[in-house]
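Here's a slice of the assembly, chains where they normally sit.
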Amino acid sequence: MSWIYFFDLCGTSVFALTGALAAGRHRMDPFGVTVLAAVTAVGGGTIRDSIIGATPVFWLRDPNYIIVILATVLATLLLVRRPRKVPQYTLPLADALGLALFTVIGAQKALSLGLNGMSAVVMGLITGVGGGIIRDLLCRQIPMVLRTEIYATASIIGGIGYTVSLQLGMGPKVALWLAMLSTLAIRLAAIRWHLSLPAFDLKTKRE
Amino acid sequence: MSWIYFFDLCGTSVFALTGALAAGRHRMDPFGVTVLAAVTAVGGGTIRDSIIGATPVFWLRDPNYIIVILATVLATLLLVRRPRKVPQYTLPLADALGLALFTVIGAQKALSLGLNGMSAVVMGLITGVGGGIIRDLLCRQIPMVLRTEIYATASIIGGIGYTVSLQLGMGPKVALWLAMLSTLAIRLAAIRWHLSLPAFDLKTKRE
């Protein structure tokens, strides 16, 4: 099993966890939990594969993704029974790890299909934030990625880092770790110190 | 005209009806009604065809789907004039019928394209619930499928029933009716007796 593939299944599991926990906050039933876990976990990659034209999309060709999601949902339902037992930062932390993993995987897939560097960064971003955006839409919230602390920024910097590292001649594994750790570091720093970019504010008083 | 095709057009019509009625509850104009009817009717199948790679998607190749949707919208606008004349259960009942029809059609299409059984169940689910989820999102509601009585569950059981029946050697028509009627029966029972799976509840008091 390659590193990339292992990371992909790990990212699938942590994003499935964030979807399942979000479902629990909205009191969904077990199948609602499964649906929300699944769209969070494979939503970004599904959009990526659909617009690249890599169809049937990855999880239709490899049943391991669905199996990982079902196992994660089962574990979440069995282990996370008391709301108070879920530490406040569980969801953001798991989300940051998934963001870092999926960003490099998306950029890597785009480059392996011969797309240019700019498209690779966008594909990393879509893979990283797409699932979370769908999760938030289904829970009727303005997606976290668009409003809160530095989030998309972390993915974009990671994607640029990955693409540039490769073009500078670094090995694929080095570039992957570098991009992943920098994405994770930026996102965790943003969570810890509530770092934000200045908002673009056109809100009028009457609104 | 094959059975499958006839069922597909019937499912398109009932889902278009649920979309049109939902649009009426939000006071949309006739073209908003048409758009909502259309996305409800062909939204799930469009996602299915896009991620399988069966493009151009089905309704671009066969104009009958658009014609059925337009006819359903016209009939709804002309016949359903008084709110009080719409019985309370019209929307859930039509929705249950569409769910049963589209579940087996989605699973059947996936199997006919050579996908594995697990993917066929997921494709049945996406075809069955995808349009309704988009409808609810456009009306700014947390999708019914994720919260209320047994819904996705009915589709999943129907999809498993269809796939397993075929593998046990039943004829395609028998498997189709069996899966469709069991999906419908489970969903109608859930509506009648308000059957629910226990919610996964992580909601904290302050929220």
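Letters A and B mark the chains in the order given here, with residues in each chain numbered from 1 onward.
In this section, a residue touches a chain if its C-beta (ideal position, glycine included) is under 8 Å from a C-beta of that chain, and two chains touch if they have at least 3 such contacts.
Fair warning: this is a prediction, and the values are worked out from it, not measured in the lab.
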{"item": "Number of copies constituting the complete assembly, 2 shown", "value": "3"}
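The rule is simple: only the chains that are shown with their structure count from here on.
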{"item": "Rotation angle (°) superposing Cα atoms of subunit A on subunit B, nearest 5", "value": "120"}
{"item": "Centre-of-Cα separation between subunit B and subunit A, whole angstrom", "value": "28"}
{"item": "Subunit B residues touching subunit A - in the complex, by the definition given at the top", "value": "50-53, 55, 113, 115-116, 118-119, 122-123, 129, 133, 137, 140-143, 145-147, 150-153, 156, 196-204, 207"}
{"item": "Complex contacts: residues of subunit A adjacent to subunit B", "value": "20-21, 23-36, 46, 49-50, 53, 55-57, 60, 63, 66, 77, 80, 83-84, 86, 137-140"}
